[in-house]
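As you look at this complex, bear in mind that one protein chain is not there, while each of the others sits in place.
Coming up: chain A.
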Amino acid sequence: MENDNAVRVRGLVKRYPDKVAVNGVDLDIHRGEVFALLGPNGAGKTTTTEILEGYRRADEGEVSVLGTDPAHADRLWRSRIGIVLQTSRDEAESTVAELVSHYAGYYPNPRDPDEVIAAVGLEEKRKTRPRKLSGGQRRRLDVALGVVGNPELLFLDEPTTGFDPEARRQFWTLIENLRTSGTTILLTTHYLDEAEHLADRVGVIDDGRMIEIGTPETLGGRGARTARVSWSDADGQHELRTDKPTAEVAALMARFGGEVPELEVRRPSLEDIYLELIGKANDAKSVAIEAGAL
């Protein structure tokens, strides 16, 4: 029977003729959460996602999405998920309203097409054909077509690539509203601020392996989030990591007798932590290569 996990993956392996794309991934996505899958290009994000969506078959491992193995999915299962692909063409000659209504007709229990169009902010474009929409508006149409079936689980593959900052903010609000309505979301993205903003949990995948899973706040472990205090003096730049930045600043104030030159206190962003994680993984790999282990 289904449990609290919308997605459960154990020991997933997918090989292509020239490489192992996914090499033993474990993953649980809880119902109702937004899970962001991060990783460099070619790390295995898309392959993993496409196996969960039922587009590809796993070579090894156990995959369960909404209690079903996507490799044996039927129409009922497909009616419970929504997929927003990275790039896709619409029926170019139909209007936004025509398309959303048409796609709603595939599902047993669709949302009201007008409400969906309003939710993605395309009310004024109802009678517009997709090729006349801006990039951001087209992406919102993609989301409208992905959610009109009222899915329990939504896959979003790099939804905001190419957006300007304002369009991205609007898009985030749309995703937050979906989450509030109880939809489980698997998001793949290149933008760390996006993951930080939207995701309850984040998984970092590199070279076909899940190297870490955690909340945006705990990713990278306890040490990763320690504050960095930096300043300069006659000897040059200084930086130290500390759990007590306030005390450090107070001590520096006392030392300098007031203003501390170029004082900065900051905590590493998710992006800093992510780059450190990927960097460590690559360092380990090159050490292994040098040692002849690979």
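Throughout what follows, a contact is a pair of C-beta atoms (placed from the backbone, for glycine too) under 8 Å apart; a residue touches a chain by one contact, two chains touch by 3 or more; residues count from 1.
One rule holds in what follows: contacts and distances are computed from a predicted model.
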Options "Regulator of SigK", "Alpha/beta hydrolase family protein", "Anti-sigma B factor RsbW" or "Transport permease protein": UniProt name of the undisplayed chain: "Transport permease protein"
Residue of A:V13, A:L85 or A:L133 touching the missing chain in the full complex: A:L85
Residue among A:N109, A:T180 or A:Q237 touching the omitted chain: A:N109
Residues of chain A (touch criterion as defined above) contacting the omitted chain: 16, 53-56, 75-76, 78-81, 83, 85, 87-94, 98, 102-103, 105-109, 145, 149
